[in-house]
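One chain of protein is taken out of this complex; the other chains stay put.
Chain nomenclature is as follows: A and B, assigned in order of appearance, with residue numbering initiated at 1 for each chain independently.
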Amino acid sequence: MTTSAETTARARDLLGVSRLTNRSLTSWLHALPGVDQVGCDSRAAGLRTRSIKTDSKRWAIDLAISMIDLTTLEGADTAGKVRGLATRALVPDPSDPSTPSPAAVCVYGDMVAVARETLGDSDIKVAAVATAFPSGRASLKVKLADTKEAVAAGADEIDMVIDRGAFLAGDYLTVFNQIAAVKEACIRADGSAARLKVIMETGELVTYDNVRRASWLSMLAGGDFIKTSTGKINPAATLPVTLIMLEAVRDWRDEFDEQIGVKPAGGIRTSKEAISFLVAVSEVAGEDWLTNEWFRFGASSLLNDLILQRQRMALGVYSGSDYIADDAPSAY
Amino acid sequence: MPTFEYAPAPESRAVVTIEDSYGLFIGGEWTPGHGTPFATINPATGEHLSTVAEATTDDVDAAVRAARTAYTRVWSRMSGTDRGKYLFRIARIMQERARELAVLETIDNGKPIKETRDFDVPTAAAHFFYHAGWADKLEYAGLGSDIRPHGVVGQIIPWNFPLLMLAWKIAPALAAGNTVVLKPAETTPLAAMLFAEICQQADLPPGVVNIVTGAGATGQSIVDHPGIDKIAFTGSTAVGKMIARSIAGTEKKATLELGGKAANIIFDDAPIDQAVEGIVGGIFFNQGQVCCAGSRLLVQENIVDDVVRRLKRRLETLRLGDPLDKNTDVGAINSAEQLARITELTEAGVAEGAERWDTGCPLPKNGFWFRPTLFTGVSQSHRIAQEEIFGPVLSVLTFRTPGEAVAKANNTPYGLSAGVWTEKGSRILWIADQLRAGVVWANTFNQFDPTSPFGGYKESGYGREGGRQGLAAYVRSGGVA
Partner (left out) sequence: MSRIDVRKTYKLFIGGAFPRSESGRSYDVYAAPTREGNRAFLANAAQASRKDARNAVVAARKAVAGWSGATAYNRGQVLYRVAEVMESRRDQLIAEVRSAEGLTAARAATVVDAAIDRWVWYAGWTDKIAQVTGNANPVAGPYFNISAPEPTGVVAVVAPQGDSLLGLVSVVAPVVATGNTCVVIASQEHPLPAITLAECLATSDLPGGVVNVLTGDPAEMAPWLASHLDVNAIDLAGAGSLDWAALEADAAGNLKRVRRPSTDEDFTATPALSRMTDFLETKTVWHPKGR
């Protein structure tokens, strides 16, 4: 558990300043090395050329399934839809009980209880988006209330959004303070805390330099995970952006001996794509991140393709969508 | 927790047919050579691939005569439009047979399939495509009025990019209206043999392209042949000097693409993760067997420890092994001779007091292999900072100021390429001005394009390949230019 005051005190310590000001945050963030877009894109393209076959592919598919935050975030979500999704998480492939379950089910705050109830005492976590998701355009008070309600309803994880407007306006202190406050709101009555994923909405930050700065700012403010996107903005989770975030968590651990998770979300729909991300995790951050404790995919339809590939490898023939039990077909 | 092991992902060899033996490609026909046939092997395994004819002086003479006949009777009389169409055809066939070319190149050279597949073959095809378009537009190239081809061009290419160097040589020569006699390197003749077949498929008039195989003596016969109007050579500076001496006092023209000892300069405000990629790509691309390799890393002294730490971590992820495996980053050294040279120079580095580090990765039992290697604590006076190693060996030096970086970068008889990494635009432009090198890569490294001239200053040779300036090397001008 970490209070906002503790987070701020730690930040002062890490920055070596007596008072945390916007100027001290700016100096610190702007001293990070720049990211050359073309070079970063080309490194990502290089990682994509890895050819993952046979046993490696089998292993990677199961790992990818286990890393999914199976998500539904629609205005039209109902208890029935969420129950279906949670059930799917419990039994991802009825034809093969050896199929691993996703890491979590990710829903809006008001659906946490439904999800929790369906998942019962399984290991599958419930993640809730909060803080006036997806735009984040609400008062801090509202954002904190949103968070606290989700935590109280049994959310294991909170996926918050940062104030991109404040970030782009250079008001890093506001972004920091809000993350720290939400972090505090994740504390449960028993003193434990929900894990906090900080959504940077990289599609709105646009430049890779901004992605790097937002990553470091989110880690400084106490985020347990840094997450690319809400899924509501294009582009969402691209490999180059995820690469920059993996570099950030790698360098953060080198510097402060603390491990932070990474969650690309939105737009990852195929097994081949997901495996490219795992290659990036392995070659950039290292194998310590190759577990669902430290890496997640925010996705819905990805699970179907992973299962399709899994069946193909098990059966030796190509499978089809009629053989995938999908309780919650979604456009997301 | 299990690690992410990549299962073997070998590219299939089945796509390639290698004959038991090859003759010489003269006048559009395969003809036997009169020298002593020699073997070409797979440097990754030591496996015998084929036996190739050695062209004698008489064989070279036959090739030059075939080229002269084709020049006089056909190629010089053909319209530029038609010449261009043949080149377009060749480019297309290379694209169609790309997989075959890539696999063959990997087998004969030892370089990773991902490089032949994603770089060598597509770039070679692009060179033909680019120059095809020039064939009927030479008068627009700004090379003067009344430009004419030289006639018969003798071309000698190295083993590090067998197909790409062939394309760099043949495409502009043919576009400008010359005919050629080309000698591939003795350790990597097979791509040229397949290219001869492509010329046949394209119905290229016999004698426009002639390919003679052999070693130094065959090359010397080409250089010395009185029927050769121009020499184009890519290879070592030592041989380049021999060629320059050989043609002294004659009418022959020459372009020489020779050695290098490129500096790759890293400032403390560099985009560090991309710089690390650039350093790695700069020296370990093609096992460092690249004339423009960034073999001298010049790092601003205040970040050298961080850069070296990041570099080592990155090198640990390089995968060395079977070049046909799609996940291989570092393939085999091309020959026993080259491996011996790399070994000798790295031993000299240790003896001279530089600190050696390598990835410690296991090496395959057969074939020629060398681990990606890093030397720290290197000074300008060390042999590993002066001599071209032509292998996966990086020397790390430091500097304090931009002026010192430039001085160290230029402190070499070579001048082929250089790199500079900094996010400060004005510094890039100043450094680019100061560097005595034909190609300057700023915040990138080892980029190549048919439109972009490539070639060196000083002892890295003269003449350019690629672009308008490269075309200039294949025409003579009767007018004011």
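Please note the rule applied: a residue touches a chain if its C-beta (ideal position, glycine included) is under 8 Å from a C-beta of that chain, and two chains touch if they have at least 3 such contacts.
Keep in mind that what you see is a predicted model, and the values were worked out from it rather than measured.
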item	value
Of B:M78, B:A348 or B:I428, the residue in touch with the unshown chain	B:I428
Omitted-chain contact residue, chosen from B:T40, B:N178 or B:T237	B:T237
Per the touch definition above, residue among B:A62, B:I107 or B:A126 touching the missing chain	B:A126
Residues of chain B (touch criterion as defined above) contacting the omitted chain	126, 142, 144, 237, 240-242, 244-245, 248-250, 256, 258, 413, 428, 432, 435, 437-444, 447, 449, 451-455, 457-459, 461-462, 464, 467-469, 477, 480-481
For chain A, residues in touch with the removed chain	36-39, 41, 206-208
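Note that in this section only the chains that are shown with their structure count from here on.
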item	value
Centroid spacing, where centroids are CA-atom means, of chain A and chain B in whole angstrom	45
Residue ranges of chain A in contact with chain B within the complex	33-36, 38-40, 42-43, 49-57, 59-60, 244, 247, 278-279, 282-283, 287, 290-291
Residue ranges of chain B in contact with chain A within the complex	1-9, 114, 118, 269-274, 277-278, 317, 326-327, 423, 443-444
